[in-house]
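This part shows chain A:
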Amino acid sequence: MAKNKTQHSLRTLDIDTKIVSNIDNGIIVLDDELHIHYCNKWMRIHTNLKEENTFGKKIDTVFPNIKTKTLTRKIKTALKIKTPTFYSASTSGYLIPIKLNQIKSSKFQYMQQDVSIIPIDYENNLVSLIITDQTDISNTNAKLQENILKVKELNAQLIKEKELSELQHQRLLSSSRSAAMGEMISMIAHQWRQPLTLINTLISSIKLKNEMGVLDKTTMEESFGKIENTVKFLSDTINDFKDYFKPNKTKTEVNLDELFNKSIFFLKDEMLQLDIKYVQNIDATISITTYKNELIQSIINIFKNSIDAFKEHNTQHKVIAVSVENKNNTININIEDNAGGIEAEILNKVFDPYFSTKNKNGTGLGLYMCKTIITEHLGGDISINSSLNGTKVAIKLPKAI
Partner candidate 1 sequence: MENIYTLTEDEKDVLQELMNVAYGSATAIVADMLQAFAYLSIPQISVMQTNELLKTFEELKSKSYFFSTQGFSGEFSGESAFFINEESANNLAKHLELEEKEDLDDAILELTNILTSTLTTKLAQEMETEVSFSLPNISKVPLEEITEVETFQEYSQVIVIDTDLNFKEQKINGKIFILTKDESILWLKTKLNTLLELLI
Partner candidate 2 sequence: MKYLVTDDSKFARLNLIRSLKKLVGEDAPIYQAANGLEALKIVKNESPEIIFLDLNMPVMDGYEAIPKIKELHPKIKIIVVSADIQEKAQAMVLSLGADIHVQKPINIDKMQELIDI
């Protein structure tokens, strides 16, 4: 019995020794004054430690890079608290300098190491240093840190670019507003031309009759009446424009038939001049809740585009037709003309800012602004289709935003 036990312990000892010799860790035994008592095969292979000339020597004479104050402190602490202390690769890099002679690239010249300092003999104040190669992990960590930094930078850049593009968008919108204002003013001017001419004519006529002495009371009163009406018309026009130009702060219920009537009112004269027939086919009961003025501005813009197209393309029977489909929660507005259509290559650019086919006066902001208004403020959608004949603009809007 006893013999077997002895054999068993001898075998175990043999295995322990074999493990210590073949383990992929460095093992050094030191005392609390840093004298080397033992080192394993791994240590001898990786460093120039040879049995003959190292035992008894202090470790800092063999490896001068070692900070003795720190090591001594850690060893003494381990012996005192009777549990291990450590060096971590992430904070200390390495304890024993072992140069890396690898072909694959590494951030580090020397092997990165985790070191555990384990108390093994309290009588003789001995500790065992277990050294583990952490170079791979350290490299991975370093790459990870680099990537994290890159991602942070890219993020910051993206945020900046987003802010910039938001800024640009706002600038474009305000340019659009200014351009639209310009258009409105020219529409007012256009609207006013004839009435002003009329007033002038009436006044000249009165003056002439007066000078000639043939001005009678009736003619005068008639003329004054006409002048008053015309002045009222001029004033109303201004008010109308003012009203329709202000952006709405609140949504209101809008009857579509009336809305289109109002919109077309501003362009009636021009359309008459160009001999454009206008067809409006809208169920008088359809109403939606939306921002009225903004919708009017968009519609006017679309009409103007058709009118301008007719100026370039002299179709025989010019028509602009408007129809509205009533769906469950939405309405579909279709504005169609026969002004010759838009070429395919140009069609998908029409909503881009600064894109214009008009020569002098086109600022190109009209449809861009329309799209922005319809999608961002009115919660809807706008699309455009074209054939050789003409163009159709379809606007989808929710019945209530």
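Quick note on the criterion: contacts are C-beta pairs under 8 Å (C-beta built on N, C-alpha and C of every residue); 3 or more make two chains touch, one makes a residue touch a chain; residues count from 1.
As a selection rule, all candidates are chains of the complex that A comes from, given by their letters.
Here the structure is a predicted model, which means the values were calculated and not measured.
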Of the listed candidates 1 or 2, the one touching chain A in this complex: 1
Contact set on chain A toward candidate 1 in their complex: 67, 70, 73-74, 77, 80-88, 90-93, 114, 116
